[in-house]
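Below is one structure, written out as C-alpha cells; comments come after it.
With one protein chain held back, the other chains of the complex are shown just where they sit.
Up next, subunit A:
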Amino acid sequence: MATEGHAPTASEYVVHHLTHLNNTGHAQQNIVDWTVINLDSMFYSIVIGLVTVFMLWLAARKATSGVPGRFQGFVELLVEMVADQAKGIIHSAESRKFVAPLALTVFVWIFLMNAMDLLPVDLLPRIWEGIYAAGGGDPHHAYQRVVATADLSATLGMSCGVLLLCLYYNVKIKGFGGWVHELFTAPFGNHPLLYPVNFAMQIIEFVAKTVSHGMRLFGNMYAGELIFILIALLGSTATVFGFVGHVVAGSIWAIFHILIITLQAFIFMMLTLVYIGQAHEGH
C-alpha cells in the first residue's frame, strides 16, 4: 500500500480493507448496481463451499455403521445435530430430505466463511497485493476482502435463497390457492376490509424475515472484521502500547469471535429451518 512513499492514513487503510475486489476494478459507486460482481466474495465463498461439501463428502463416502473414526464421528455429530433440529421444526419428512441437508451445508459453509475472519486481517490482502503488483497492477487498487459473509450481497443472496424456498414450500404444502387465501386472510381474519391489511402484513413479514436474516449475519461479521481492522491499526502505531494493545485486544477479540462465528452460523441455520418450517404451517 505504501508504494508512493507514504504510509496510508488510518482512514485509507480501513477503506482499502473494506473495498471489494470486483469486476470494475474500483469501489462500487451506487448502492445497488447489478452489473457489478464481487470477485473476492465469489472466490472465497465458492472455494469454501467446495471445501465444505468435499469435507462432508469425504465423511459420507466412508460412512459405515461400524465403529466410526474421529472425523466420521465429528461429521456424524453435525449431521445428528442438524437432523434433530430439523425434525423438531419441520414436520414433513419429505421436505426434510432436502431442507436438513441444506441446513447442514449452510451451517458448515457459513461457519467456515466466518472463520476466515480469524486469519490475520492483512495476510491474504497483502499476498494479493503482491500478486497484483507483480502482475503490473497498482497495489492501491488491489482490493481483497476474505470474509464472504461480511458482504451484504452474499448474505442477502443466501437469505433470498431461503425466501425462495419458503415461497416454494408455501405453494407446495398449501397449494397456490391456499397460499393466496392465507396471504389475504391471515393474520387478522377473513373479512374483505381486512384483506389489504393482511396482505401488507404478510409482505412485510416476508421482507422483514429475509432482510433481517441476511443483515444479521452480515452485520455481525462486518462489525467483527472492522474491529479486527481497528485492532490492527492499533498495532500499526508501532508503540509499546500499540503492540501490547494489539496482542491483548486481538487475542481477546479473536477468542470471543470464535463464539460469534459459530453462533452466527448456527443462528442462520436455525432461522433457515424456522422460516421453512413456518412455510409448512398455516397461520
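Rule of thumb we're sticking to: contacts are C-beta pairs under 8 Å (C-beta built on N, C-alpha and C of every residue); 3 or more make two chains touch, one makes a residue touch a chain; residues count from 1.
Everything below uses one rule, namely that contacts and distances are computed from a predicted model.
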Complex member absent from the view - protein name from UniProt, among "Cytochrome bc1 complex cytochrome c subunit", "ABC-type xenobiotic transporter", "sn-glycerol-3-phosphate-binding periplasmic protein UgpB" or "ATP synthase subunit b": "ATP synthase subunit b"
Residue, one of A:158, A:265 or A:279, that touches the chain absent here: A:158
Options A:101, A:137 or A:245, residue touching the unrepresented chain: A:101
Missing-chain contacts mapped onto subunit A: 20, 22, 28, 30-38, 41-42, 45-46, 49, 52-53, 56-57, 59-61, 63-66, 68, 75-76, 79-80, 83, 97-98, 100-102, 104-106, 109, 148, 151-154, 156-158, 160-161, 164, 222
